[in-house]
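With one protein chain removed, the remaining protein chains of the complex are shown where they sit.
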Amino acid sequence: MDEKPLFDGSFSVVGGGNYDNAGEVSTSIKTILKKMGLPGDVVRKVALVSYEAEINIVSYARKGMIRLRVVSDRIMIEAIDEGQGIPDIELAMQPGWSTANQKTREMGFGAGMGLCNIKTFSDTFHISSEVGKGTHLKIIINTNSSSLQ
Amino acid sequence: MDLESVIKVLNLKVRSGEDKLKTEVRGGYAGDLLSDVMANSKEGDLWITRQVHQNIVAVASLKEHAGIVLVQDSEPAKDTLEKAIKEGIPILVSELSGFEVTARIYNLLKKTD
Partner (left out) sequence: MTLHEIKELLDAEVLIGENQLGMEVKTAFVADLMSDVLAFATAGSLLITGLTNPQVVRTADVLDIAAVLMGRGKRPSQETFQLAEELNIPILTTKFILFEIAGRLYANGMRGCIEKVGSK
């Protein structure tokens, strides 16, 4: 990272199936990006990615954090959690594959699309995980890509 | 209106229950929360959902639905299909969104009232 970031901040996320404030970080991120004047579709993509990552931390980890870094031509989201980790990443990336519990499903999640959605809306997506330790996502969304609808 | 007519008009793909196409469709229900569908859907309903796991067959069977319509080109999971074939539950697939399919089925049934 050579360029001085326009924004660099980390937000902690409470896990353990506690949905009370789930989504708060993503709303904050959205507000920050909007204030920076970034285009609507980019803001929505970042908010979406952040939200899915945040919900994953809430649903499956003990706790975690989301780091947002904005530079001139791209935005980086990093989601790091402490929790059960993912034993088989390939399986977890399959649409429909889910290990959601009853509570998660009742909230409207657990359709097994979270990681897929994140990957779909990222320009660069990297995931690593260690069972018993946690999961680490690194996402880059370009801000001057022509993804306008 | 029978299932076959609905399938024809909406261009639905039939994945199971080919022998049940003369079933009368009495109404419809759209929803993805199984507990809600169990509580509120009715016999003869065409159930519109994007849930593809095998539990949908049990629900459709218990509630005596006319069939299940999967939206946005969702395909039933392998064990779902096996179960549906075994229990004779029609599973149909539409490429349209939930809103479009649900809305069209509603208006189709209304026309024949």
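Assorted remarks:
Per-chain numbering from 1; labels A and B assigned in written order.
Assume a contact is a pair of C-beta atoms (placed from the backbone, for glycine too) under 8 Å apart; a residue touches a chain by one contact, two chains touch by 3 or more.
Since this is a predicted model, take the numbers as computed values, not measurements.
Only one of B:Thr23, B:Thr80 or B:Thr102 touches the absent chain when the whole complex is considered: B:Thr102. When the whole complex is considered, the residue among A:Ile32, A:Met113 or A:Ile140 that touches the unshown chain is A:Met113.
Of the residues in chain A, those that touch the hidden partner chain are 19-20, 22-23, 26-27, 30, 40-41, 44-45, 47-48, 51-52, 55, 107-109, 111-114, 116-117, 120-121, 147, 149. Contact between chain B and the absent chain runs through residues 27-33, 36, 40, 48, 50-51, 72, 96-100, 102-107, 110.
Basically, only the chains that are shown with their structure count from here on.
Centroids of chain A and chain B (each the mean of its C-alpha atoms) stand 34 Å apart. Per the touch definition, chain A reaches chain B in the complex via residues 96, 106, 108, 111. Note for the complex: chain B touches chain A at residues 32-33, 35, 50-53, 77.
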